[in-house]
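Of the protein chains in this complex, all but one are displayed in their positions.
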């Protein structure tokens, strides 16, 4: 049963035979605008501006996070990202600072005024993460973790849902439908690259999915060129391309010293590169009737 | 910290520089044999026999399960599968009977003597599922759900770990490493098809992964030709091919009336087809020095 | 033996150990500029302007081609495309008008002043196609047809080389190396979508390949959002994204009446949509320091 939308809205789309009646474009007259954060720093996704979310892959220490957050704010990013709980392929890789990482993120928000987005990996941790964060990220590996999707659907926080590396666009919308159906209408979709045969990039950023999602759903759609390419040198051009393709926001990794990063160093921008990205993103956004 | 293997064994492999020191072939002198079930019906994976696990995709009712379990036993399958908790792409699809499904599985075990394998979808449900089931299945969508992997690593039940549809062989081994590292040495790997461009089959069953895993790890490796193909007409040839490629077991779906199945009907065998599969599997197994 | 570059240039790159010493970025001080056409209508690829090549998938008749060519010129496209020889998956599909199609293309060039790009499918046809066309297109299916690559390398016409649907970026560069090595330095690379698991689009347009190729080679790189998406509604956003990612040109399909097209109707723009594309492309190009 849907709590986030009126029965009439739901029926309308369902009547159209959509497999995702709540997420379907036809379910609403206009686009959903998702607010993240409160007070003067609150950021809206789904309107003319294209907010940039920046920060380190993982929260490593207060010094690292503070430097990254300061770089993000200086460059013009509007939200801070950073992982406290890290889903890693290997059990021996750095798994994040856990709740201590969340505390550091909250401290960085207080210092910079930037709302915080961070990943939650389990249904059991949703309440704790929601206490510290302004938005809950569901990672690519968890896109079809239905228990987590439902828990985030009851969390009272906006959800940033990343596309799985082998998920079709339809499967992403059905994952979003789990969150919507559980009662949370504040979902932001994120294209972050799919797995293909090409070895030169970590993933293949599928920007046609961004353009297509803008047609298929009323939910905002952002792009992550950092994971989407895995290469620092490709982040800026693909960030610009994402905006041109219609993205409602960007998610990029920045690190004060990428070569020393505990994870994802090769795809993290330096603060100077982030500044350059924002400047150039502003120009492209203007060319397509948006702002940064 | 590893509890499942001696420090010496672990060190040996780690010294060899493997990214998965516990799962690596070099971590043990011989192959791991995983027991499933207790008493006279107990089944061993990793020795000469190639056990067949059969049953419906989802437990739908006692009548359906009893018929499928009886068909499995009659045909010569050694274990019963059946989903009580179903990970579904759509929130509106049948999600399984939950704990009632587990009770039916336990009843079917009592009726047939076949040990039971069933999927567990969340860390929180591991204890409950372990109470009813002889082995815990971690589904393809959850292969990198590290919380679940660790919980199964502490469960005291063997784990059947399915390869994710976009996971590399190395990532599957690293997922197994999470379970091993948490203290559970009883892991069975399962190839169930990867996602490719080919639309004629639901997935592409990667039997070279079976042959390769037999070299890379000491853990038993089985194949699931039902999900691997998504087509009933291809299940038997691919089951035979899997045995020829070196599989230590098979996982196949059978339903008393596939056309009426609530899920995966097109890939479910009829009881007669299962009987045919076992007969032919026996011949191929004999040709490669195995038995069924 | 290379005839297109000085021995010194070649040696320099070879010394750097590149697998494609002639195509490698290091083989030249600057970027290669490829001229297509002669006289006042000549077009240059690889400088600040981003030329748009437009026209029908296949030349069907004089009326159809004249209407498409006129639409292309009116919209601001700089070159005319159109297939006279069509590589088709089925032997029963329309295979093109052959040499008659080439004559119509030449007539359309005379009428509009737009240089003509058309596909050549066999080494034996290179001389004939080169007599009519200003640039020779090597299609995606033929990217590794080494006989054709070498023949185009001796043709005295610029070559538009499309990436194969399953070719890596490195393989595309090695295919270009065949043309360069045979003596023709005028090669334009074209990203046109790769084959992935996603069924919602015909191919997945890999714009990161455009950005990456701009780093790896001195050759100009263009994008084909028509084949890259297979959907008319996605052509404009992906065309804009391609320019933002750094493309040196665009290749798009336009048809006076797409619903009646003999091939590729669903991905062909109407003349009005092409006009809209060019207008918007001009804005995005301006934002990244280019022009259209």
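Per-chain numbering from 1; labels A, B and C assigned in written order.
Rule of thumb we're sticking to: a residue touches a chain if its C-beta (ideal position, glycine included) is under 8 Å from a C-beta of that chain, and two chains touch if they have at least 3 such contacts.
From a predicted model like this one, the values you see are computed outputs, not experimental measurements.
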For the chain left out of this view, which of B:240, B:261 or B:274 touches it? B:240
On chain A, residues whose C-beta touches the chain left out of the figure: 195-197, 199
Positions on chain B where the hidden chain makes contact: 166, 168-170, 194, 196-201, 204-212, 214-215, 228-229, 231, 233-234, 237-238, 240-246, 280, 283-284, 286-288
In terms of residues, what is the contact footprint of the unshown chain on chain C? 19-20, 87-92, 121-124, 141-142, 144-147, 164-166, 171, 174, 177-178, 181, 195
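In this text, only the chains that are shown with their structure count from here on.
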Any idea which chain sits dead centre by C-alpha averages? A
Which one of the chains is farthest from chain C, going by Cα centres? B
Pick same or different for copies chain A and chain B, depending on whether their interface residues overlap by over half. same
Turning angle required so that chain A lies on chain C, C-alpha fit (0 to 180°, nearest 5): 180
With chain centres defined as C-alpha means, what is the inter-centre distance between chain B and chain C in Å? 49
Between chain A and chain C, tell me the centre distance in angstrom, where each centre is the average of that chain's C-alpha atoms. 35
Multi-partner residues of chain C (each touching 2 or more other chains): 196-197, 199
